[in-house]
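This report refers to the structure that appears directly beneath it.
Only a single protein chain was left out; the remaining protein chains are all shown in position.
Here the chain labels run A, B and C in written order, and each chain numbers its own residues starting at 1.
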Amino acid sequence: MSLVELHLPPDTQFVSLARLVVVTAARRSGMDEERLEDLRIAVSEATTNAILSHQRTEEAQRVVLSFGTRPTDEVFQVTIADAGPGFEPLPADDLVERDWQMEGGLGITLIRNLTDDVEFVRGEGMQVHLRFGVSLSSNGAS
Amino acid sequence: MSLVELHLPPDTQFVSLARLVVVTAARRSGMDEERLEDLRIAVSEATTNAILSHQRTEEAQRVVLSFGTRPTDEVFQVTIADAGPGFEPLPADDLVERDWQMEGGLGITLIRNLTDDVEFVRGEGMQVHLRFGVSLSSNGAS
Amino acid sequence: MELTLNDRKDGDWTVLEVGGEVDVYTAPKLRERLVELVGDGQYRIIVDMTKVEFLDSTGLGVLVGGLKRIRSHEGSLALVCNAERILKIFRITGLTKVFPIYDTLDEALQDAT
Partner (left out) sequence: MELTLNDRKDGDWTVLEVGGEVDVYTAPKLRERLVELVGDGQYRIIVDMTKVEFLDSTGLGVLVGGLKRIRSHEGSLALVCNAERILKIFRITGLTKVFPIYDTLDEALQDAT
């Protein structure tokens, strides 16, 4: 595997570092600027949620982001893993009906709409897999 | 501990990501632009050496950078750890005498001269600790 | 990481200029400032986001909180934003129907209600 990993203490000051690192890596994988903006927000949402979950449960461990391109299928994937209790996200279609006065749920709505694919896996801790198609022919690195 | 960790596959394409991440974190710790340039080079040298050591020994594990400010002593520290065989660096003063035609040794010379303090620890693998004084009063974060 | 906040009066509007990144780490400062302004009796606020480089759901939540607070005083909260990447997240979350959003500060001030 050639994924890079970023391990962040559960402190919200590091969410901006997560955005910078993942977006830089994705740019080098050939993702175009418009998709990079979508990625930037999705990573911010999922990393924020993971860090806040550690804070709520006073979990001192680091949140782990692992990311990179799987060359076989032209997908840039970011996994955000935390060691907290996890959660069961609402199914995608329920979210369309949200009333603006309702608290919360904005982050998951954005993640669902900005990624090509997202998977929420609740196991020992929570793993959120964000996936974005990239065209490797336009790969900036070489 | 509130150190951030960056785990890199032993591929030289990731050295530039290491520079970006560590320098960004140090800037937020209040390090001034001139010192950031010294840090940028020292991190590049030590990360390059660690990745090349893994490549030479076909070690597939990731190289690990951990970095952050130790608030007690106003020091920004970066540790670059690899799982390779390590090495015994020449003592600092021998390096002054190097002849330009001699191969190698430039990286260690730069690391010694650009850091406030460096420690080479050979244990299970190699750990290089780079240290830079920072004035926390000028801390950019808040 | 950096968030800048500047407010001033313009007629009977208070213009709050926001710059930089609004995320979970910086949003509390924006929330505090909005609470202060409303606490001060300023119920007509334009949040000028022209210089915002990044905004995520935490920032949206703070704006929604500000809107609720102001509406409870029968005031208005308008936004200035012309960056497609930011408008997009208002659209996805359905908030373009909730906030009046203008391209420029001038348009916002002229359209004043």
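Simple rule for what comes next: contacts are C-beta pairs under 8 Å (C-beta built on N, C-alpha and C of every residue); 3 or more make two chains touch, one makes a residue touch a chain.
Remember, it's a predicted structure, so these values are computed and weren't measured experimentally.
In the full complex, chain B makes contact with the omitted chain through residues 12-13, 15-16, 19, 34, 37, 40-41, 44-45, 48, 51-52, 98, 100-101, 103-104, 106-107, 109-110, 113-114.
Everything below uses one rule, namely that only the chains that are shown with their structure count from here on.
Put simply, the chain closest to the centre of the protein, by Cα centroids, is A. With centres defined as mean CA coordinates, chain B is found 28 Å away from chain A.
Computed centre separation for the pair chain A/chain C is 26 angstrom, with centres defined by C-alpha atoms. Of all residues in chain B, those that touch two or more other chains are 28, 141.
Shown for chain C are the residues in touch with two or more other chains, namely 1.
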